[in-house]
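For this view, one protein chain was removed and the others were kept in their places.
Coming up: chain A.
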Amino acid sequence: MLRILLLLAFLAGALPAAAQDAFIEALPGLAGAFGTQAEAVERLGAGGDPRALPVLRALSDGQLRKRDTLIILPNGTDAATGQPADAAGAETVRINNRVRAALRGALGRLQLVSANPDERLAAADSVFRSRSAENIAPLEAAIARESVPRVRERQELALAASRLVAPDAAVKRQGIATLGGASSEDARALLLEARATNPDLAAEVDAAVAAIDGRLAFKRAAETLFQGLSLGSVLLLAALGLAITFGVMGVINMAHGEFVMLGAYTTFMVQEALRGIPWLLPWSLPLSVPAAFLVAGLAGAVLERGLIRHLYGRPLETLLMTFGVGMILQQAVRLAFGAQNREVLSPAWMQGTLSLPGGILITQNRLWVIVFSLLVLALAFAAIRLTRFGLEMRAVVQNRRTAATMGIRTGRVDALTFAFGSGIAGMAGVALSQIDNVSPNLGTGYIIDSFMVVVFGGVGSLVGTLVGAMGLGVLNKIIEPWAGAVLAKVAVLVLIMLFIQRRPRGLFALKGRAADA
């Protein structure tokens, strides 16, 4: 706080007395058209008047009101005089992108001296974007005082960006050199912009851009890999349940996508149920996982006991019947919840991006989906390998008769296995509610992909499903930049068809007697 006061005193002292009135003069501009507003904001930011900060903040938050040219602060006082104002008939001051961009620069400059390092960081980023030669002095002052390294780093970049637009060529060269050490698209854009206006500096700019490009190439490769793994994790989640119902039991379940959809709607229901309990609401997503497992698992058990068990050994009839069940489930959900998408909120810890060293950006929700998919895989693996239920399941799959003579109730095991696979599909729905639309047709988009992954990875192999899903995800993302999203998908499908021609049993084919069962 003391630091701010000191600096404000310094700014006030450094400015000519006229600047004090500049605040009053600039203020009515905020009530004008967008162009006038932007100009007024710039003047307020440049004036460095302490009274400007609350006004600009309120404007940016949509809290500022006006009546004619009278500007009223959120606390009900006249911004010009500080006296209580008559707010009757006042309307909110509206802004557009142009004003917002000006605001970002002005607020950034005023907040460079904030006591909060996060605010200073944000301010440095804002000033970086709104660069102007007038920022150089306040930035140099701020850097001299800065103690937090990560903030200083951004401030130096912001300073370099502002130096680029300075009139003096030597100052510009300084800016180019600093920006050449950055590794962001923004820095590259600024340099190229400077190149267009300063042909005499082209050589320096080109060298700096080349240096950035070198680092960007690595960053892009890392991001492509991450995006591929992220797509792969979605495929893995969608396909895991199917790897059990289709891969292990051999049931062609076309309603698999609808179990995923049921899981997503369960997430929505849990969230709505928790609305009354605010402290629990951020945890609605983790709580939805068991709920979705139970709901989808129950639906799976009913489907298996009610219909599928009568059709074992008749794949075509099973396919048609489950297809019908899928349509019934879709329409039922549409009747119950409406055709509109339902909004599932993302908890704060899943929003935004994580920046790794080297400027690599990773979106949080995608990262969590990758983690979650691996957890679900581990759970499925453990259930099959480590539990009594898993043992019985494998026994029934390998030899139904022998298993029955050993006292295993094969019918019950069938129902449980199918319910388990469906439950996993439901858990996938929880994750997909974060990255896709919660709508009745959510599942239809994933059913083909799921079968593709299971067949490609090798029917009956969880490891195959993992490798298949991740491989296809990364492959898709590598092809996409050249071919576009539509052709990339086509190309992947063609490659799988060719692969299946060579290896009909997929990547990880089961060997031995189990394979012939």
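Here are a few things to note about the model shown:
Note that in this section contacts are C-beta pairs under 8 Å (C-beta built on N, C-alpha and C of every residue); 3 or more make two chains touch, one makes a residue touch a chain; residues count from 1.
Rule of thumb we're sticking to: contacts and distances are computed from a predicted model.
Missing chain, UniProt protein name: "Urea transport system substrate-binding protein", from among "Glycosyltransferase", "Urea transport system substrate-binding protein", "pH regulation protein F" or "Acyl-CoA dehydrogenase". In the complete complex, the hidden chain is touched by one of A:Asn75, A:Asn96 or A:Asn116, namely A:Asn96. Of the listed residues A:Pro117, A:Gly352, A:Gly411 or A:Pro504, the one in contact with the hidden chain in the full complex is A:Gly352. Listed residues A:Ile24, A:Ala169 or A:Ala339: the one in touch with the omitted chain is A:Ala339.
Note that of A:Glu25, A:Asp186 or A:Asp206, the residue touching the chain absent from this view is A:Asp186. Residue A:Arg104 is the one among A:Arg43, A:Arg104 or A:Arg131 that touches the chain not shown. Summarising the interface, chain A meets the missing chain with residues 34-35, 62, 94, 96-98, 100-101, 104, 129, 185-186, 188-196, 220, 223-224, 227, 230-231, 234, 330-331, 334-343, 345-346, 351-353, 361, 363-366, 435-441, 445, 477, 480-481, 484-486, 489.
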